[in-house]
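Please find one structure pasted underneath; my questions will follow.
Not every chain is included here, but those present sit where they belong.
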Amino acid sequence: MHQPIRRIAITTGGGDAPGLNAVIQAVTRSALQRGWTCVGIRDGYDGLLRPERYGPGEGLIPLTLPRVDGIAALGGTLLGSTNQGNPFAYPVRQADGSTALIDRSQDLLDALSRERVDALVAVGGDGSLAIAHRLAQRGLPVVGVPKTIDNDLDGTVTTFGFDTAVAFASECIDRLHTTAASHHRIIAVEVMGRYAGWIALHAGLAGGAHAILLPELPFDLAPVAEMVRRRDAQGQSHSLVVVAEGAHPRGGERALSGPAEAGHAERLGGMGEQVSQALARLAGKDARCVVLGHLLRGGSPSAFDRVAALRFGAAAVRALAAGLSGVMVALDGNTVRPVPLADVAGRMKAVPLDGDTLATARDLGICLGQ
Amino acid sequence: MHQPIRRIAITTGGGDAPGLNAVIQAVTRSALQRGWTCVGIRDGYDGLLRPERYGPGEGLIPLTLPRVDGIAALGGTLLGSTNQGNPFAYPVRQADGSTALIDRSQDLLDALSRERVDALVAVGGDGSLAIAHRLAQRGLPVVGVPKTIDNDLDGTVTTFGFDTAVAFASECIDRLHTTAASHHRIIAVEVMGRYAGWIALHAGLAGGAHAILLPELPFDLAPVAEMVRRRDAQGQSHSLVVVAEGAHPRGGERALSGPAEAGHAERLGGMGEQVSQALARLAGKDARCVVLGHLLRGGSPSAFDRVAALRFGAAAVRALAAGLSGVMVALDGNTVRPVPLADVAGRMKAVPLDGDTLATARDLGICLGQ
């Protein structure tokens, strides 16, 4: 049985995602409502592991009501950089100039103890949740909050950040329709998604793409070029192809390159660019590539993501108050519930090949490169 | 066993909702992919029941690929007005000038048969789905698609239209913060939701409201006024109160009126206006009311709603192709599935008082008038 909680800390890890500040607000307000105090750890765990980088006492940010007022609508995170060292494999410069990865988890637990932090809310993706899991195993009460733009975390129906990314990608595709049409072009739109095609699939559907290429479905370009030609024949002289960055051709990247490129394959650019160039050749049309990448991480969270983030944050505090540890809060149907971190860690949620969303794309006649 | 389908019709009923055109597009493209043809019935069922209002053959709109191209991003519905007569109780002007409600369902079935329509996709809310259910019982293959801005239909985790409404309401609340603050005011924001407070709760959370009043929780204004005074004392001289149109005070409307109004209660305005006036009196501050009502029904659907609407539309056609009838397509977790219309008809989905979303509002310190 854990001792009663009086003070908690919150950390945000991994890449930027819209909704982080809403989680911070919800955790703070929920904690204060219970009479606890709340602090944020700067820059992942660095506020505690590298105190010399900050002024004395500056590694932790006291989270008060005025401090978190209005932040739920803001992108980014109050807590600074999200991309910092793993306390179990922390990069430490050696005497010979090289960098070694050292287990500094005990330093972290000691620092938390010194700061009289009784429990931790850890917000992050796969990597950050694995760290959270290991910290919980060491005896620290820890609750994880899932965070991924890519929607590829298992154990939860969705999380915050994904909706904002899809909405903006879809708005970008909307904008490209008329430009592609005016210039009789193919436009390939590359979106995030190294291992899972959720953003490509949802944004492609919402934006009315004519083809969508996903990591889950190795593609051939021949059917895509055929779709472009069929549209041309019907007087629709433009085509939009949404490409997940992790999509890949059935025969490997070499399958995309024409004779000219064969020699210097090293500078092919991302998958959107490669698809664009190969399609131009195959379909005999002008083609361009637009890479949305970084644009999808930032921005003010959508209302959906704000509500999701607030619910996750509040649920994390409720879980701690109930004495839980080693769990992640997850959306299940219409309810946010705790699930064991052990059950979700290291499991990637791909787009199910037999799911109704992919079936919808097929039923709408969208080419999937098959 | 139904005979094979060659031609289907689609009808949209009830109020305007963002996503109707996306459903129409998905139904059309899915039907054409299967080699079926597809028509839209104008103005609910009036295209078939009042053919004299339209040119010959104009009561049905042939739905072709070019006709539905690009419409998924547009608000409204291709099929004209959504608020028309119920074929089971159709308003017919009598000789004496009065209007009687006549069962014209057989006229409708005959007209569908004459037009060689083999099956129907009926998009609508509670009322329209009940009609769909009765038509299915009469032997017509019918699949329903749930439509409600208010999110109050049972049997499905969510539907299209709600996300767009919440997003816009939340944006409006965002805008009102600085204005309320600059003028030291209370602003009451009235949103749709006669029987269920989903929009008020989600938009209030996303927009950072200080109080939220729902139909599910009869409210007292005293704690709301107390919250306003507490904020004032902390130097935060504005407060935003989100009021569902169907929220109601514990003691009845009379509980809100001051002595001055007691005499002519008949012109009190909506609940937002009443709350605003009563709070001004109770908290001794300037208060205003903004009614979002009609603004929440229209507009281009959000990416979330477009994807949901496309999935519902495609799933409806798949259900018909599988020989189903008398079902509604519904979102269950991450999957759209058919559920029997008999199980959902007439059941309202209120905000659960023990759900985590309401708990989140409480944990954030948002006043619920309790």
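Note that the chains are named A and B in the order they appear, and that numbering of residues resets to 1 at the start of each chain.
Criterion: a residue touches a chain if its C-beta (ideal position, glycine included) is under 8 Å from a C-beta of that chain, and two chains touch if they have at least 3 such contacts.
Quantities reported herein were computed from a predicted structural model and do not represent experimental measurements.
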item	value
Assembly copy number, counted for this structure file with 2 shown	4
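What we mean here is this: only the chains that are shown with their structure count from here on.
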item	value
Between chain B and chain A, distance of the C-alpha-averaged centres to the nearest whole Å	31
Of all residues in chain B, those that touch chain A in their complex	25-26, 29-30, 32-33, 69-70, 72-73, 157-158, 163, 166-167, 169-171, 174, 177, 202-203, 205-208, 236, 302-304, 306-307, 310-311, 314-315, 317-318, 332-337, 355-357, 359-360, 363-365
